[in-house]
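Part of the complex only, each chain left as placed.
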């Protein structure tokens, strides 16, 4: 975990959102994304709507220096072309040297050999957070053969043990996305029951959340928030925005548009009113 | 043609849509897309809106294994970077070995040498379907020097002979997109007069249809539908959805959004009521 972040402790996640959201919207944390080719545009738009400053620097020779000046970094393995694999390693070098917190999203690992090997290699570099669906978290913890792709074919509770194992082994906060999100640092377990089914009907619904986590982790260094709180706050804020967007939508196309609008205008009051969160010791 | 698909026969295309659409929406066929960098996000969103499960696996070392487990595969040559060319060949190996039906979309071949040579090489691998505008189909059949890019500068009827020739030579269903879509397996010719001019004012309007064809071909293996019917059903469903979307649109931006909404909520009844289809022997 990045040394910019203080250790986690018992807290009310809904209350933790306020200073982080304010920090993101006023300081615009520079959020470095190495992400898959399918969702680059949407991810950048999610970060801009939120108030963060995205930058997709994913070539060798530039990603190390950039990760060093960024507030947060996302490494998403959705389309890990050779050049991007080199850039990801380089970026993690830069992030590690500078204490930039980074998020690993092991998209669709399990059946696909190159990304699976890469995820196992990169997780050893101790990301501040790991985000995936249950299949991916199980595969990363080597407790499952993995799913058929980017779908979650296992429930988030089925990955609770795998998440705890990864958290302890790598010092990472692990977030398992699903109908109920499960987030753990190995000591505490948080469940967030917010969100909407339409998030699974648009591409990048999960991938962009990884970028939002990187932005919140970037802000957390300045607000003195734990990585656990930053990751949980990102999930809560994002899923409440998704609920508000769903109310304005006529289908998946208009939902994606409304989600960007909602990320820009969702307030702390919206979050507090809608939050369905529980936390307990691991 | 994939051995998962039964031979084509005389049928009413509008009636064939029902079981295929139900199969796509309930079984979510895993649809493997190797497509161009401009339309990856939109294509994934089209498939998700439709109910299919997209996966854009386009690197060497992963695309062969993935094409083997996918229900359908799209190979679109819109931005054929070196890595993607390797991945396309590998994916076709995997698809061929597993009987996964695949669609070839020879985007903008003719004037551009690399994709033109690649298209001529790949078509020899006998895709289940070939989709393009008239210029591209003429160029693939080597009956024209090709157009000035991705535009259709020839009418679909001008490509009827070229389409028939490709169908016979490679055992493929050939779909020529235009104001009236022309689809043939060499024995039958289907013309679909649905669609809307706004499909030409958004990027990926045609490319995403190739992905929808791959999803329908994937479903056709389970419903016992011919490749001809699957391709024609995909075209008809997609163009009827486009007509419904155009009614809700104020221009190309809102049309792209409405198209995704319409792909999610267009029913068999909508298709039957709107279909303008004719079929005759070749």
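Per-chain residue numbering starts at 1, and chain names A and B are given in the order in which the chains are listed.
Quick note on the criterion: a residue touches a chain if its C-beta (ideal position, glycine included) is under 8 Å from a C-beta of that chain, and two chains touch if they have at least 3 such contacts.
Because the structure is a prediction, the values reported are computed rather than measured.
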Copy number across the full structure, from 2 displayed chains:
3
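Heads up, the rule we're going with is that only the chains that are shown with their structure count from here on.
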Angle of the rotation mapping chain A onto its copy chain B, from a C-alpha fit, rounded to a multiple of 5 degrees, please.
120
Whole-Å distance, C-alpha centre of chain A to that of chain B, is 34
Listed in rising order, the residues of chain B that touch chain A in the complex are 28, 30, 37, 40-41, 44-45, 48-49, 53-59, 61-62, 65-66, 69, 83, 256-262, 264-265
Within their complex, chain A touches chain B through residues 36-42, 78-82, 108, 111-115, 148-151, 200-204, 250-254, 256-257
